[in-house]
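A protein chain is absent from this complex, but the other protein chains hold their places.
== subunit A ==
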Amino acid sequence: MSAVERSDQFCDGLMLRVASGDREALGDLFASEAGRLIAIARRILRRKDLAEEAVQEGFIAAWKHAPRFDPARGSARAWLTTIVRNRALNMLRDGQRLRLTGDDMARHGESDSSADAAFEALDEADALKHCLSQLDEARRRSILLAYVLGYTHGEIAAKLNAPLGTVKAWIRRGVIALQECLS
């Protein structure tokens, strides 16, 4: 069993305890996952304080909705990640990312490259790495900017200096080819 699988199983067990009203188990999950989740939210929101807020609200939502958690449908880590990702995306769409400080702006360039860095950091044996690398660069970058940094179609168009319709077509063809490759 891989480290990720072991850690998945550990978190599933904790989440089932949370579902039965165990706050300490949520504390253990927090200790195990909060750092990772803040990092994921921060890729999207850029700002440390907002990323922490997304994670805090995510854990509160996870507590409230824990009885819905069903390990047969996906791991607790994936569930938590999506709660936090969606919270971060909602905050982003509410325009909060626009209120960046100078320091945050300085990190902007660094942040853009973190989409590529996430791709580079994928394990060579990971089918996602293989299938993403089969895509044209424009399609791959569009998909990475959307998923890793939470960019909208419009932001990707601005970033890659391409018409909006072109970006939509890149993503559409990109995700179709990606799933054909992965299946």
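Note that in this section a contact is a pair of C-beta atoms (placed from the backbone, for glycine too) under 8 Å apart; a residue touches a chain by one contact, two chains touch by 3 or more; residues count from 1.
What we mean here is this: contacts and distances are computed from a predicted model.
If you had to name the missing chain as UniProt does, which of "Molybdopterin synthase catalytic subunit", "Sugar ABC transporter permease", "histidine kinase" or "Regulator of SigK" would it be?
"Regulator of SigK"
Where the complex has a chain not shown, which of A:Leu50, A:Ile83, A:Leu135 or A:Ala157 is the residue touching it?
A:Ile83
List the subunit A residues touching the unshown chain?
Subunit A touches the missing chain through residues 4, 19, 21, 23, 26-27, 30-31, 34-36, 38-40, 42-43, 48, 51-52, 55-56, 58-61, 63-70, 73-75, 77-83, 85-87, 89-90, 93, 117-119, 121-123, 126-129, 143-144, 146-148, 150, 152-153, 171-172, 174-176, 178-180, 182-183.
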